[in-house]
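With one protein chain held back, the other chains of the complex are shown just where they sit.
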Amino acid sequence: MGVMRMGYAHVRVTDLTEAKNHYASTMGLYETHTDVSPDGARRVFYKGWDEWDHHSVVLEEGGVGVVKYGWKVEKSEDIDIIEKKAAGFGVTVERMSKGENPEIGDGIRFMTPSEHVFEVYHEATAIGTEVGTHNPEAFPRHLVGVGAPALDHSLVTAEDVQGMEDFLREVFDFYPTEKAMTSLDDDGECVGTWMTSNNQIHQFAVIGGPQGKLHHFAFRLGDWHEVGRAADLMTMDDVPIDVGPTRHGITRGQTVYFFDPSGNRNEVFSGGYLAFPDRPVNIWTVDQLGKGIFYHARELNERFTTVLT
Amino acid sequence: MGVMRMGYAHVRVTDLTEAKNHYASTMGLYETHTDVSPDGARRVFYKGWDEWDHHSVVLEEGGVGVVKYGWKVEKSEDIDIIEKKAAGFGVTVERMSKGENPEIGDGIRFMTPSEHVFEVYHEATAIGTEVGTHNPEAFPRHLVGVGAPALDHSLVTAEDVQGMEDFLREVFDFYPTEKAMTSLDDDGECVGTWMTSNNQIHQFAVIGGPQGKLHHFAFRLGDWHEVGRAADLMTMDDVPIDVGPTRHGITRGQTVYFFDPSGNRNEVFSGGYLAFPDRPVNIWTVDQLGKGIFYHARELNERFTTVLT
Amino acid sequence: MGVMRMGYAHVRVTDLTEAKNHYASTMGLYETHTDVSPDGARRVFYKGWDEWDHHSVVLEEGGVGVVKYGWKVEKSEDIDIIEKKAAGFGVTVERMSKGENPEIGDGIRFMTPSEHVFEVYHEATAIGTEVGTHNPEAFPRHLVGVGAPALDHSLVTAEDVQGMEDFLREVFDFYPTEKAMTSLDDDGECVGTWMTSNNQIHQFAVIGGPQGKLHHFAFRLGDWHEVGRAADLMTMDDVPIDVGPTRHGITRGQTVYFFDPSGNRNEVFSGGYLAFPDRPVNIWTVDQLGKGIFYHARELNERFTTVLT
Partner (left out) sequence: MGVMRMGYAHVRVTDLTEAKNHYASTMGLYETHTDVSPDGARRVFYKGWDEWDHHSVVLEEGGVGVVKYGWKVEKSEDIDIIEKKAAGFGVTVERMSKGENPEIGDGIRFMTPSEHVFEVYHEATAIGTEVGTHNPEAFPRHLVGVGAPALDHSLVTAEDVQGMEDFLREVFDFYPTEKAMTSLDDDGECVGTWMTSNNQIHQFAVIGGPQGKLHHFAFRLGDWHEVGRAADLMTMDDVPIDVGPTRHGITRGQTVYFFDPSGNRNEVFSGGYLAFPDRPVNIWTVDQLGKGIFYHARELNERFTTVLT
C-alpha cells in the first residue's frame, strides 16, 4: 500500500496559549504531549478522538505556516522504496531517527519540489482511543466543542503544480482525483491537483502560488449537520470563518474554512465521494473554478488566493 | 493495491419484473443492459449514479441468493498474483474470458472456502456518470427513489469464519477491521469478521452459518438523513424493512436492512469510520453482539441469523 | 389564545436518585429546584435549556405514572373562562393558590374525564435561559447528554377517547390534527386523537385504554440528526429504548421511545408539520395504525399498547 495517510501536520503558531485554546477547546483535540523542541520552541501535540496514534497535529510556537508533514507508510520497507524514488526524482533525502519526533519511529525526511518538508515513517506509538477496542461505543460520551475525530488532508501552494503532481505520483504513488486546468485542450496547464493514495478523496492538494506555503489543513467530520454545528461553535468562540458552511464542487465535500488565532487556515470537511484509481479524473476549467471551490457562491473570494501562511 | 473493490454482486431473483421495480424504481439504480444468460435466464444489469463502470448489480431470474461476486483489481498482473495465491491455498481457479460477463474483461473465477463464487477482473467498460467529469455538478438533478450512488459491501455466512478470514487475508490482502469472538481469551473463536482491502470499513464480511449463503448486500448512502429518507421511501413502496433505521455498533455505520421482492436482504449503509490496516481491530464478544449489530435495540432479532438466501 | 402550552408534566418515579441521573445526565435537563412535598415526597424540578419558565418537568418520589399536567394560559382571565367551561362540562374544579406549586401562580385544578389531573395557571417565575435575550448565541455552549430543549407533549389513555376529545375541544379550545378511527364510515369510533391549541402538531394525545394512565411524555428535538444522536447516547447510558429511531406516520414526527429508570415512557420528538385549525384532519384507520404509529416497521409492538404507568 505504501503511504497510508497523512500522519501529522506540524505547524507554527505565534502564541501557543491562544492556539491551545483553539485546537483544544474549540476543535476538541486531545492533548497528548507537550515539550520544548531542540531549538527551544514550546510545542504541544494533539490527536483527534478517533485516532489511535500518538498525535496528528503538532503546534510549535514561533511564526506561522507549516513546519512539516508526516506520512505513515504501511510497511517499514516502504520507507526505503520511497527514499529511492525520491532520490531518483533528484530530491535530497536524509534519514531521521526514532525520537526526533516524540513517539515516532525511524524514517526519512526531504523537501518536496514545492518546498514543503515531508517526513515518512512507519512506527508511531499507538495510544488508542477513549472508546477502546472491546465492544466500543460509537463515540466518546463527552466530546469538547467541535470534537474533531481526525486530521484529514492539507492544501498547499507551489510554483509548479504539475511538477508537484508528478512528484507525488512517482514517489508516493498518489493519483489525482480532481484537477483544475487552464483549458481542456492539450496545452491546458494544471493549476490545481487533488491527490490521494487511498479512498480518501484527497490527502494532499496543490494549487498554484508561492513555494512552501500552507493554504489550509483540514479535520474530518461526519456529515453536513456536524459541519453546520461546527460553524455555530466557531461563532460562539469568536473563531474567524473564512467561508462556509458550503459545499465544494471539487471533491463534493462539505466545508467550513476558518482561521486559527495565528492566521493559519483550518477546515472542517465532510462527505466527498470514495476515491478509486480507476475512476475518471474530474477536470475543472479555470472559468468554473469559483464553482469548483465554492459550489454555492460560485466565485472565489480574494482571501482564498491571497491568504497563505 | 490489488483488489480495489467489490465490482459487482450478481444475485438471483424469483421474478425479474418485480425485482426491476425494486432495484430501479425504489433504489434508483440505472439499468445499463439486459440479456439472456447462456443457460437461458433473463438478466438485467444496473449501476448506481456515482459509479462509472458498466454495472455493479446483476439480477438473474430463477431462485434467490448470490450467484457470484466480481472483484476489480488495480492492475492486470494482480489477477495472476491472486490466481497463484488462491491456488496456493488449495482452491481450484479457472480462467474466465472477456465477455463471459458483458462489458467485463478477462479474469479468473474460483469458489471460496465459504462456497461463494468470486470473479477477479481488471477491465470493465467505463460508461461514466450522468454528471460527467468536466466541471461536474454535485449529483444528478433527477434521481429516482432512494437514488443509491453505489454498491458498497456484502455479508455472507460460512461454516468456518476464521478459515474464510484467513483465505481473504492470504489471497486478497484483506484485513479485518472488526471481529466477533466467543471470548477475549486465547481460545476465543471467531464468529464474525468484517474485512477490507482499502479504507471502506468493510467490503466483505462473514458470519457463522451455512456455506454459500447470502446475508445481505449493501448500497452506500451519504448520511443519516439519507438513510432515514430511504426508510420513508421503502414504506411508500411497500418494501419490507427488516431492521432500522438504526446504527451498527460494528463499523459504526447507519443502516436500514430490507428485503427485495424475492427475499434477498439489502441494506442501505452510511457512515462508518475510515479503515486503515494499522488501526487496532475492534473486538466484539458474543454477549455484546446484539449491541454490535443493532446499536440502539441492543439485541438481535431472530431474522438476523435465520433469514438467508 | 387561551391555553398556550403544556407548562409542566409532573410524574412519579420510584427512585429519585436514579431518575435524576436519567433526566439530568442523559436528557440534559437543568435542575432548578428540589424540595419535599407537603405529603413528604422528595421532588426535583427541571427545565430544558430553551425554556424560560421555572420548570417543565417535576419528578416526585414514590410510584410511577403522572401526577398532573400544568397548562399555561396567555391571560389570567383565561383561567376563569376555562373554569366555567370545565364546570359546564360537569367537572369539579377547585382553585389552587400561588405557591402550591413552587414558582407557579394561582389557578385551577380539576380531573379530566380521562382521570388525569390538570392544573391551569397564568403565572410562572421566568428564570430565563443560559444564552439570555441580548444578542443570544444559538444554543448553550456546553449542553449535557441529549440536551433536550423543551417539553413537547404527552400521550395518555382513556376509556372514552371521543369523550376526552370533546372535553379538550370544549374546555381548552383544542382541535384534533390527526385521529385514529375504527372505520371511515359514519359509525366509525375514535380510538385515538392528537390535539393542539396552537401550531404544535400535538400538545396532548389520547388513545383507548385504562383511565388515568400515562403512555409517554415527550421532549422536542431539532431534527432527525439529533434524534439519532439521542438514541446513541441512550445506548451509552444503558437507557432502555422501546422503539426507534423511526418516524411516526401520525404527525410525521421523528422519534425514539424509551423508558426512564422507573419505567415511565419518554420520547424525543422532532419534525412534524405545523398545525392549523383549518387544515383537514388526517384520519388513520385501525388496519393502518401500525404504519400510523411506526411508519417504518408498519406494525405495533406489544409494548406500545400494554406498557403504561
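Residue numbering begins at 1 within each chain, and the chains themselves are lettered A, B and C in the order written.
In the analysis below, a residue touches a chain if its C-beta (ideal position, glycine included) is under 8 Å from a C-beta of that chain, and two chains touch if they have at least 3 such contacts.
Just so it is clear, the model here is predicted, and its values are computed rather than measured.
Undergrad: In the full complex, which of A:Lys84, A:Lys98, A:His134 or A:Arg298 touches the chain missing from this view?
TA: That would be A:Arg298, which touches the missing chain.
Undergrad: Touching the hidden chain in the complete assembly: which of C:Arg229, C:Arg247 or C:Arg265 does that?
TA: C:Arg247
Undergrad: Which positions on subunit B touch the chain that was left off?
TA: Answer for subunit B: residues 137-139, 141, 223, 225, 232-233, 235-237 touch the chain left out.
Undergrad: May I ask you to list the residues on subunit C that touch the chain which is not drawn?
TA: Residues of subunit C in touch with the missing chain: 1, 4-5, 50, 52-53, 72, 74, 126, 128, 133-139, 149-150, 184, 198-200, 220, 222-225, 247, 249, 252, 271, 273-274, 276-285, 288, 291-292, 295.
Undergrad: Please identify, in ascending order, the residues of subunit A that touch the omitted chain?
TA: The list for subunit A reads 224-225, 228, 231-232, 234-235, 241, 244-247, 254, 256, 291, 295-298.
We take it that only the chains that are shown with their structure count from here on.
Undergrad: Chain contact topology under the given definition, line, ring, star, complete or other?
TA: Complete.
Undergrad: Chain pair with the most contact pairs?
TA: A-B
Undergrad: Can we say the copies subunit A and subunit B touch using the same residue numbers, with more than half in common, or are the two sides different?
TA: Both copies touch with mostly the same residues.
Undergrad: Go ahead and note the Å separation of the Cα centroids belonging to subunit B and subunit C.
TA: A distance of 44 Å separates the two centres.
Undergrad: What whole-Å value do you get for the distance between subunit A and subunit C if each is reduced to the mean of its CA atoms?
TA: Once rounded, the distance between the two centres reads 48 Å.
Undergrad: Report the inter-chain centroid distance for subunit A and subunit B in whole angstrom, where each centroid is the mean of the CA atoms.
TA: Averaging C-alpha atoms per chain gives centres 31 Å apart.
Undergrad: Which parts of subunit C, given as residue numbers and ranges, touch two or more other chains?
TA: In subunit C, the residues touching two or more other chains are 225, 232, 235.
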